[in-house]
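Following this message is one structure expressed as structure tokens.
Excluded from the complex is one protein chain; the other protein chains are retained at their positions.
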Amino acid sequence: MNLNATDLCLTVDGVDHLRNVTATFRPGRLHTVIGRTMAGKTTLLRALAGLQGVDSGSLTRAGEDFLRTPVWRRDTAMVYQQFINYPHLTVFDNVAFPLKRAGLSRDEIRHRVQQSLASVGLTDFGKRKPSQLSGGQQQRVAIARALARRTGILLLDEPLANLDYKLREQLRDEFKALFSDQGDTIVIYTTTEPAEAMMLGDVVLVMHEGRILQTGTPQEVFERPATTTVASIVNDPPMNVFAGRLKGGQVTVAGFQAAHVSAHLAELSDGAYQFGLRATDVSLASSGVDGEVTYVEISGSETFVHVVVGETPFVVQLEGIHDVDLGDLVKLRLRPDRLFAFDERGALVRTPSHDLVSVEGR
Amino acid sequence: MRSRLYPVFKYTVIALWACFVAGPFFWAMTTSFKNANAVQGGPTYIPWAQYEPTLTGWRNIFGGAGGVDVVGPFVNSAIVTVAASAISLALGSLAAYALSRYRFRLGFIKNSDIVFFFVSQRIMPPVVLVIPFFYLLQWGGLLDTIPGLVIVTVALLLPIAVWVMVDFFNGIPREIDEMAMLDGCPPFQTFVRAILPNSLPGLTVAAMFCAVFGWNDFFFAFRLTFTEVQTLPQAVVALNSSIPPWWTLSAAALFGVAPLILLALWVERLLSKGNLSGAVR
Partner (left out) sequence: MAQLDIVDVGHAYAPGAEEERWALKPLNLTFESGKTYALVGPSGCGKTTLLNILSGLVRPSRGRVRFDGVDVTALPTKARNIAQVFQFPVIYKSMTVYDNLAFPLQCRRWDKARIDAKVQQVAEALDLHDRLRQPARRLTADDKQLISLGRGLVRDDVAAVLMDEPLTVIDPQLKHSLRRKIREITEQFRPTVIYVTHDQYEAMSFAQELLVMKDGRAVQQGTPEQLFEAPSSTYVGYFIGSPAMNFLTVDHGDGPFALGGRPLSAAWDVPASTLKAGEVQVGVRPEHVRIVTDPGPNTFPGRLKGVSDHGAQRVLEVEIAGQPVRAKTPRDQGVPVGEEVLVHLPRAKVLPYADGELVLRS
């Protein structure tokens, strides 16, 4: 039973939260919705759950008009970004709460609660109150409650956003195993982190300013981003996008010669383009384009060096931790064979993999 | 550097204030065990040494000769207080939940205005209200009856209950409601199963305020009941004749205050155990 959203629109106080959102969510698949903060991801989940009305559009599941179904009959579970549990109930009773409402037998309830507490690694915590648990454990309780019901729809709204990065890393791995076995449940998971969307999703929906920009497998979305906006959202750090000209086999960017054209761009006609290059495809070298370091970040095991070349900012991703100082003068090597080409309005024209572009969702 | 005398000064001030507050209680306590002679014999405080304690006052309030019966009024007060508090809490928390969770709009009137409207009823001096109440009860044939007094007391207590509970419900994340609905609860069940059990601290505080105001009300009972129904404050005041029997009056007053003292001790225990965290700011 697919969940079909068609042309969902919502405007609140003159701000568009959902703009013609059309999507099909399929049972047994994990859909990740990726977008920056305020892209409309949470609003979309709330609309699917019935917690938020919409101005227009339709939402159906198995012929049922879902927009007319009250929240408590939508067969939907949701996990919030904040760790939301019933404070007055023990962990066991928290997980049992929806099962009791559903009228299951005592034995069945005990069995299911124990099973889902075990699946999130909280077997011995049944008697505690949520306030006696750490943030990560509280979120596990919320997930156990959502899983125990075996609902047809499971929504997760940035469930890892408020956790430390080590815990995020660990839970992300656990999720992969946990959600791979959800039978016929439609799972929808929102995130701002490309790596999370890529590694968890069977289907990735890229959302921006209330619109769904592209839908596809992680591979499709990552390797053939429909627009410069998609390219920047699905890459962390965002893909370097810069305006340039293609002329006589040369890519020229704001006064500097960025690269000789490699084979995949050779057929393109001369003219103005926007070029995209991932941070991993730019490196610091002994010769190349001159730039100045404006900022350095370290994220887990990578060093992100922000460099400005003339007026154009670049991010360079170096594996491992490196000591680079702000203000250092460096030389950049851009890999011409990894350039993405977009037209002036930002639509994808050519990818490094030499494919002709055909992308859905635009 | 602070003077070494500072602690001495600090504790002296605190001790003086404590005496000032506790003094009347002590006075009533000693007086309730005296007889006429001991009261007139000037201020004495230490039993056996300065005066011979008797139980005359205490006997008088339980139907002894020359006294009054406080048990009947005590029961009346208890019925009115408990009934009115319970009704106020039930109605008040429902109203407060609605005010906290749903947006009401009537022209320029918004939720905050409605809450203020409730509170404003306690700002008005009781004298303004008593005459309309009198006619209302007379019209309904409820003057000088317990149900009549309960209705009036509910009118007094409801604003308090609404005020305390709105504030408390606002402090409970809305996500809890949403989650309960997703978990299969329609709105009323959401309130009963997910919100009320989390509101015990707020309910306790609201109940305490209701009980205290209900129990202590003298003015409305005095004006709206006459012969059939008498509440405890009325009974105590009735003793205050031209030459008051101080020992009986003290015993009756202490008897009337006793439930509140027990209530205070109980709430204090809850507070110290942290059970009311979030309810008192």
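Think of it as A and B in the order they're written, each chain with its own count starting at 1.
Methods note: a contact is a pair of C-beta atoms (placed from the backbone, for glycine too) under 8 Å apart; a residue touches a chain by one contact, two chains touch by 3 or more.
Computed from a predicted structure; not experimentally measured.
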Left-out chain, listing which of the shown chains it touches: A
Candidate in contact with the missing chain, chosen from A:198, A:246, A:265 or A:289: A:198
Omitted-chain contact residue, chosen from A:190, A:235, A:312 or A:351: A:235
Among A:138, A:214, A:317 or A:351, the residue in touch with the chain that has been omitted: A:317
In chain A, positions touching the absent partner: 36-38, 161, 164-166, 169, 173, 176, 192, 194-195, 198-199, 218-219, 222, 234-236, 278-280, 295-301, 317, 319-323, 326-327, 338
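Basically, only the chains that are shown with their structure count from here on.
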Separation of mean Cα positions, chain B and chain A [Å, integer]: 56
In the complex, chain B residues that touch chain A: 173, 175-176, 178-186, 189, 193-194, 197-198, 200
Residue numbers on chain A that touch chain B, as the complex places them: 49, 51, 70-74, 76-78, 80, 82, 84, 86-89, 97-98, 101-102, 145, 149
